[in-house]
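Taking it in order: structure first as structure tokens, then the write-up.
For this depiction, one protein chain was excluded, whereas all remaining protein chains were kept in their positions.
By letter and in written order, the chains are A, B and C; residue numbering begins at 1 in each of them.
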Amino acid sequence: MINLGYTIWIPLLPFLMFLLLGLAGHKLKHKLSGLLGTGGLAIITVLSYITAYKYFFTSEKIDGAYQKITAFNITWLQFTDKLHIDLGVLLDPISVMMLIVITTVSFMVHIYSLGYMKGEKGFERYFAFLSLFSFSMLGLVLATNIFQMYIFWELVGVSSYLLIGFYYQKPSAVSASKKAFIVTRFADLGFLIGILLLSFNTKTFDFITLTDPTGTAIAQGSGIVFMGLSVMTWSMIFVFMGGIGKSAMFPFHIWLPDAMEGPTPVSALIHAATMVVAGVYLIARMFPIYTFSAPVALEVVAYVGAFSSLFAAIIACTQTDIKRVLAYSTISQIGYMLLALGVSGYGGYEGLGYMASMFHLFAHAMFKALLFLGAGAIIHAVHSNYMTDMGGLRKYLPVTHMTFLIACLTIAGIPPLSGFFSKDEILAAALHSNKLLFAVEYAVAGLTAFYMFRIYFSIFWGKETQYHETPHEAPPTMTIPLIVLAIGSALSGLIPFNELVTSDGKAFESEIELLVAIPSVLIGLLGIGIAYVMYRKETTIPEKLAATFKYSYKWAYNKFYMDELYLFVTKKIIFKHISEPVAWFDRHIVDGTMNAIAYVTQSVSFRIRGLQSGQLQKYAYVFFTGAILLAILFIYLWK
Amino acid sequence: MNAGIPIQYFLILAAIMFFTGIYGFLTRRNLITILMSVELILNSVNINFLAFNRYLYPHKLDGMFFSLFIIAVAAAEAAVAISIIINIYRRFTTINVEDVDEMKY
Amino acid sequence: MDILTQFVVIPLLTITGIILVKDTRQVKMVSAIGMGLQLIMAGILLFLYVSARRAGNSAEMLFVKDIVWFKSLNIHYTVGVDGISVAMICLTSLVVFAGIFASWEVDFLRKEFFVSLILLATGVFGFFISIDLFTMFLFYELAVIPMYLLIGIWGSGPKEYAAMKLTLMLMGASALILVGILGIYFNSAPAGGQLTFNILDISKVKIPMSAQYLFFPLTFVGFGVLGALFPFHTWSPDGHSSAPTAVSMLHAGVLMKLGGYGAFRVAIFLMPEAVKELSWIFIILTSVSVIYGAFGAIVQKDLKYINAYSSVSHCGLVLFAILMLNQTAMTGAIIQMISHGLMTALFFALIGMIYGRTHTRMINEMGGLMKVIPFLSVCYVIAGLASLGLPGFSGFVAEMTIFVGAFQHPEIFYRVVTVIAASSIVITAVYILRVVAILLLGPATNEHFDHFTDAKWFEKVSVITLICFIALIGLAPFWLSSMIGSSLQPIMNKILALNPF
Partner (left out) sequence: MIANQIMFFLLSAMIIVFSILTVISRKILRAAIYLLFVLVSTSGLYFMLNYQFLAAVQLTVYAGGIVVLIIFSILLTSHISQRFEPAGLKKSMFSAIAALTGAILSIVTILDYKFEATAIAAKEVDMRLIGKSLLSVDYDGYVLPFEVISVLLLAAMVAAIAIAKKSGPAKTQSPTLKQE
């Protein structure tokens, strides 16, 4: 057994860094605090790579399968004998993979931020929050039990809240952060209910016990049926609700586009590469339960994923804010991952979807972070988020241009870049299980290529825009991460995921299915071609098209009015029709009752106080007649 | 001395005197006249005490002593009451009982 | 003198000291020293308690001291503590300590203010150490009465109205409690023998069911009023909004806990059979409290109202959990009491400090305070995050313990209600973030605010003390929950004997 106890430092180090920067940050020099944060990340990145190496290449396999290793575990809070929250480190293929993803992207984002955030007020606060986020996200992926996951799930939520609202004097950022937190919080309620149901049925939180395909936890609880579905299915659907929220799937996707109010590196790290895939990770983590005890819930996962990916892709085609386009693209790609999980089986080639999903997660983290960071560099150069303000930037920003192009090609699924492999495997998995979803995914692949190249052409080609000040290439702290990530997204397709990250830990054979791959590449090229025609030069085709499909364009442009729907629900229903009546009820009915009691007492006392007139003779009269009446009563009547 | 006079005579007399005092107490407005009514009431009680003592328990002196103490208390009471009345008069320039109603509500 | 009695004696000595000093400036020093000493004593008590338990002392109550003071009714001055009381004492001394510093700038009738404040604290300490029902009730009254003066004299807004309302409602409640206590007393020896007020003795007998049916609701509602049980919570918004800072802190932080603690110690502990039968009524009421309080908080405009409703919600959760008759949920309830006590004290301290600068508590008249007074604002955000149950702070530990515990209930009704109560975490997030967004974030709206100074040293002492302990419980809850859990053994044994599930 290899010693992996040091892995506890991987999440702890950023936490210490957070405390240091959070408590003493304002006393440090800006540069120093930035370097401290980045340095901490560098250390844990190295640690993660060492861990990955150790885990994948030196740890012993049993029966050809990677084992789940609990490298560290302490009981944090004891509920009952069986139920307790532990904090620990669980290493298995997906958590190690996530370690690589998170530390790499986070490290790149840290370096990038050194340049991007230079001179911003609250520089040290920014790095403190980034460290907090890294800590939470690492704690989430390394969780040994579902409750630890929930804890860090909340913590990533709050660090996302803090980072979205980083520019706290900007009202839009404030409301976006609020929205993000509350929407995900609502989803987390589902997660919590799911955990409660699960704990009631299986009496354990522990992942290893829960996900053991032959264990008792899966066998228990699947028997009880409620409203046509087993309780296990219900609990898994509730757990997935948490995933929907965090991964911004329909119908909880509305927070993600708004979250782009945060600094761009944050969007790259949290809202593209790491936190938003937590939902996918959650399903992958609980996968055995889904496939064995709650197949219906898994179907739900697949359909939610598929629908969201199509829905978001359509919206992405109409947006003009490049960060929003990327945000919808993220939703779409996460939909892909969920779909892949949803159609997957367990073990061997059946588990192709699982593997593909993780593969895509990995690749997506790289290229989407790259896209966001590229977008950040562009925004940094032109001080605008809108495509309409850009054009012809390829001359000014050569490095950004090249890396952005690589990323676009990757996401469009052009071989031999990584997106091609992962997408191809997802499509293959879908083909084997559900033709409808497969068809949807083809359409989404085309749309993806289209909208990505739409923004690519609009930004770097298109019309020659006049700028107030000539845009210039970003400093090396920003371009180096771009180049590293570009290499990563180009080459990560070569990683043999089918041997490393599989549903049951065992390697299996998978190869490119040409029947799936060739049409998908063609569709991607078709999308690029259309985008080329429409946006390579300044043309009027987009306007014409928009005019032709006026209503559908308008709906898509307004994101199918989901925001308005939510506003209606929150402002009109919750605020106007629940809270205000409650407050009114409380003040006027409940409190009114209390006041009424007081009022009645008071008015009665006002009435009867007239008896205390201060007139001595009246008192005497009453006293005297009373005495006489009593005398009569006792002498004559009380016989 | 009291031969031929039944005890009831004394008691009836005391009762009449008592209720006359009560009537005065209830109708008079002047505090001093109210005080006088009180004296009437006290006197009627004294008569009762003495009558009971004389007719029913002639071998004891309790009734007499009670009367004696009542007279003493009446004297004290009159002194205090009159000093209060004078004080009231000083403050309110009236000793009409209906105007002295500060102690209400 | 035994250690527990010192918790009553030290405040009384402090009061004497306050009365004796001539210079009013020394008053707060004396108070701070006295309450600091109290805090140290609480620490010593905690240490002694833990080491006694480590040493294997498994008595139900430790440091028991018994003095008869009214023989014919068998009323004793009996003190003793278990883990729960120790935790509550520590909470109280913390909050009082912080409260002293939060009222550092009280100028009007300063001496009288601190005397009343510490008198109130005396009552609370006495309440938590008593295990004789009558003495407990006596201290309860002692805690409630100074509140009237504190709000009525040093309050703001419609203070007389609020003080009167609060005191009348709490007095009404104490009438119910008194009837309940006497009822228990007269049924404390169903097999004949000496009647007793001693909780430990009463807990060993089974009070006849007919009496339990009558007196359980009486005591539970009586203490529930203090714990802001719907629909008897309306003193809370008015009272809190009118009370001066330290009083709000003490009231929400400690006095409301008297309700939960009393309901647990008297109503639940002595009459578990009736709880089993009648709990569904109160479960409904308390879950209404939880949701209703949270919804009520959403649209409020006054900061103190928001926290008052939030307290209704959180304290509802306490009462909700103790009714579950389940060790985990009850542990959660106690932790929630402590956690809410610290959080809400922190909230009210901060609100008082903000009010001291802006002279308004209406959130729509403020904005962008983060830029002006960053320290206080960051603390407010921390308090808010703690209140909405963020992991790493005490609120999360408490709420999760309650929810997990309550959800283990075998009957589906209780589990459904638990889910409903759990949904309050979302609503809590809504109102907390609403306040944070309007009050602290966004552009600075009022140029008059620009010259504000950030927290002074005494304000920092007050706030940091509370935050440290909130975070401490949040980060390392294990020792607290195990201390409380082991103290719940007696009642759990009683309940399990009643109905094993």
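As a convention for this text, a contact is a pair of C-beta atoms (placed from the backbone, for glycine too) under 8 Å apart; a residue touches a chain by one contact, two chains touch by 3 or more.
As the structure is a prediction and not an experimental result, all values here were calculated from the model.
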Write out, one label after another, the shown chains that touch the chain missing from the document. A, B
Contacts of subunit A with the missing chain: which residues? 617, 621, 624-625, 628, 631-632, 635
On subunit B, where is the contact patch with the chain that was removed from view? 1-13, 15-24, 26-30, 32-33, 35-37, 39-40, 43, 46-47, 50-51, 54-61, 64-65, 67-69, 71-80, 82-87, 89-95, 99, 102
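Here, only the chains that are shown with their structure count from here on.
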Graph class of chain-chain contacts, one of line, ring, star, complete, other: line
Max Cα-centre separation from subunit A goes to chain B
Tell me which has more C-beta contacts between its two chains, A-C or A-B. A-C
What chain lies closest to the overall centre, CA atoms only? C
Between subunit B and subunit C, what is the separation of their C-alpha centroids in Å? 62
Quick one: report the Å distance separating subunit A from subunit B, using the average Cα coordinate of each chain. 95
In their shared complex, at which residues does subunit C touch subunit A? 165, 168-169, 230-231, 233-235, 237-238, 292, 295-296, 298-300, 309, 327-328, 368, 370-371, 385, 388-392, 396-397, 400-401, 403-405, 407-408, 415, 418-419, 422-423, 425-426, 429-430, 433-434, 437, 440-444, 477-478, 481-482, 485
Which residues of subunit A touch subunit B in the complex? 609, 612-617, 620-621, 624
The answer for subunit B against subunit A in the complex is residues 22, 25-27, 34, 97-98, 100-105
